[in-house]
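Please read through the structure below; I'll follow up with questions.
Shown here: the complex without one of its protein chains, the others still in place.
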Amino acid sequence: MSPVVHLADLIAALGGDLHGEAQTRISRIAPLDEADGETISFLANPRYQSQLAQTQAACVIVAPAFAEAAIQRGENSGAVIVTPDPYLYFARLTQWWAARTRPLAPARVHPSAVVDPSARLGAGVDIGPLAVIEAEAEIGAGARIGAHCVIGQGARIGAGTRLAARVSVGFDCVLGQRCIVHSGVVIGADGFGFAPNFKSERPGWEKIEQLGSVRIGNDVEIGANTCIDRGALADTVLEDGVKLDNLIQIAHNVHIGRHTAIAGCAAIAGSTKIGAFCTIGGAANVVGHLVLADHVHVSAATLISRSISQPGQYSGVYPFEDNASWEKNAATLRQLHSLRSRLRDLEKKNT
Amino acid sequence: MSPVVHLADLIAALGGDLHGEAQTRISRIAPLDEADGETISFLANPRYQSQLAQTQAACVIVAPAFAEAAIQRGENSGAVIVTPDPYLYFARLTQWWAARTRPLAPARVHPSAVVDPSARLGAGVDIGPLAVIEAEAEIGAGARIGAHCVIGQGARIGAGTRLAARVSVGFDCVLGQRCIVHSGVVIGADGFGFAPNFKSERPGWEKIEQLGSVRIGNDVEIGANTCIDRGALADTVLEDGVKLDNLIQIAHNVHIGRHTAIAGCAAIAGSTKIGAFCTIGGAANVVGHLVLADHVHVSAATLISRSISQPGQYSGVYPFEDNASWEKNAATLRQLHSLRSRLRDLEKKNT
Partner (left out) sequence: MSPVVHLADLIAALGGDLHGEAQTRISRIAPLDEADGETISFLANPRYQSQLAQTQAACVIVAPAFAEAAIQRGENSGAVIVTPDPYLYFARLTQWWAARTRPLAPARVHPSAVVDPSARLGAGVDIGPLAVIEAEAEIGAGARIGAHCVIGQGARIGAGTRLAARVSVGFDCVLGQRCIVHSGVVIGADGFGFAPNFKSERPGWEKIEQLGSVRIGNDVEIGANTCIDRGALADTVLEDGVKLDNLIQIAHNVHIGRHTAIAGCAAIAGSTKIGAFCTIGGAANVVGHLVLADHVHVSAATLISRSISQPGQYSGVYPFEDNASWEKNAATLRQLHSLRSRLRDLEKKNT
């Protein structure tokens, strides 16, 4: 369902300084090295500058510093859009493109949905097939609830928020406006809380009922199969603009500051507070009850085991090698502390 | 939906030795440092003892050792409940509280559920909207099956077990009594088993059909989006009282001993046997075909690659640092084995 547009339409919608023919036809967005004569492309990373000369693109989006090189890009030379931030322009182009190629279906409450009479649906709400909206739940104007979603009792979904198919929102949980939640997400399951009770006649873990909820701000995106647990006493909180990838675990009472982005398979353990504008790499883990300052960046697969008060990049990964080398080095690692002692002894002898 | 209770009600239900006014109103449970004049709080960890003097709590739950300090806790002094294990008391308080503030709806089989006529439903069973109960499945008395659950052919759910919305229980799988299973859990998908067949005309992995099942004991809790695969020949087994957090992978033929607790994002590979009373930290992994003794405790993000026969705490994590330090140390780690050799050479020269 690729559309054909003319650059003039695009410039009218998104701005930018056009050099070239406004009637140039565009049917595709692609990287410079995969572009053809109906493709619009972009140069965001100077590393790919050399691709400018070879690209077949009908139009390239560039920053002012590359405007001249793009305009005079040789025999394939086509149109150029100059804009201060080509990557941001590209992002908005994808949004404009998606709105043209994937128009939203008209909103409706599908007859197969099970909507409690006490639920409150705002204007223009879309409820997908077989969705379940429980008592007293509130769906804001223009929100779209996908097929097979379950919105628990008293939960609130903000205006314009979109839930893909098969999202669970637990009772009393709150999502802000314009959020996007992908399939399989579970918001508001019980946090993992138990009191040890191993001296009694019926030894075991005693459940701590999770009496808190989940509160999610505006413009938050949550990836497929990610889990956000409800708080034990107070609430689990995601501030405005947080972006979570797939298969992430957010434990009870975690607090994530605004515009922090977390990559896939990461896990944040209970009661940890992550600052604003942080990035957490894929499969990274943060243990419980820590505080991370604003602008902390955690590398992929790193375990953060202590609080971090200074902005910066933090890493902790065993560097991979061919297996034979790893076996030797890893075995030696188990002797590292004693190697240090032996080194000290030698140093004493040599002073 | 916070209730207001009087301490007298609470003592009547949960016991404990009350010092203070039995008619004290309580509308909230909170930590000592977040308590107000209608809050009940508790001191479980002596580390927080200093908060006793400042807390605004209307009542604090303490162990006998702190009874005097709590009773004489200064100008804000309120009521005190003395009990041998305040954390356990707190757990039971949350249960009592939840039962008051979140009463279960009356059980019913929702008319939109698809229940096979050959399924057997015990007394007082609740079946949520759009749940699917397949042929010959058996739901024990008082069990509650959430919206969109799928209970496979011949599966058995024990009395009093509660499944949240959107849980899959595969055919022939068995859950015990009083279990709690959260949204998105998949019990009884196929284990990951293939025979290599790369010398044939149609090379590829040949599927090993997973002929076993999953057997889960009583009082087991399973967190959101966790997966428990069916066994290849014999069954995958979770004993009584096992507690699993979210997004955990339990592979085929794993056996987990009673009251073992596993934190989020951990994975136990095929045929491994974990003892009783173990704890496995978040994002920890145990490779396949191992045996871990009872009372083994694995730290977060650790890979267990060999069997463990002795109780104790085991760890294996690269310690995180600022990125620049990590880069230097990690690069040197690749030379560690040769560094040891060089140290040996020096030692020889120095003897």
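Which chain is which? They are A and B, in the order written, and residues in each are numbered from 1.
In this section, a contact is a pair of C-beta atoms (placed from the backbone, for glycine too) under 8 Å apart; a residue touches a chain by one contact, two chains touch by 3 or more.
Here the structure is a predicted model, which is why all the values come from computation and not from measurement.
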Contact partner of the left-out chain, one of A:Leu18, A:Ala137, A:Ile208 or A:Leu247: A:Leu247
Candidate in contact with the missing chain, chosen from A:Ala67, A:Ala159 or A:Ala261: A:Ala261
Absent chain, residues of subunit B that touch it: 114, 130, 132, 148, 150, 166, 168, 170-171, 184, 186, 189-190, 192-198, 203-211, 225, 227, 229, 232-234, 247, 249, 251, 265, 267, 269, 283, 285, 287, 298-299, 302-305, 312-319, 321, 325, 328-329, 331-333, 335-336, 339, 342-343, 346, 349-350
Absent chain, residues of subunit A that touch it: 1, 29-31, 34, 85, 87-88, 90-92, 94-95, 97-98, 101-102, 110, 112, 128-130, 146-148, 164-166, 180, 182-184, 219, 221, 223-225, 240-241, 243, 245-247, 259, 261, 263-265, 277, 282-283, 300-301, 317-323, 326-327, 330-331, 333-337, 339-340, 343, 346-347, 350
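Convention: only the chains that are shown with their structure count from here on.
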Separation of subunit A from subunit B, taking each centre as the mean of its C-alpha atoms, in whole Å: 26
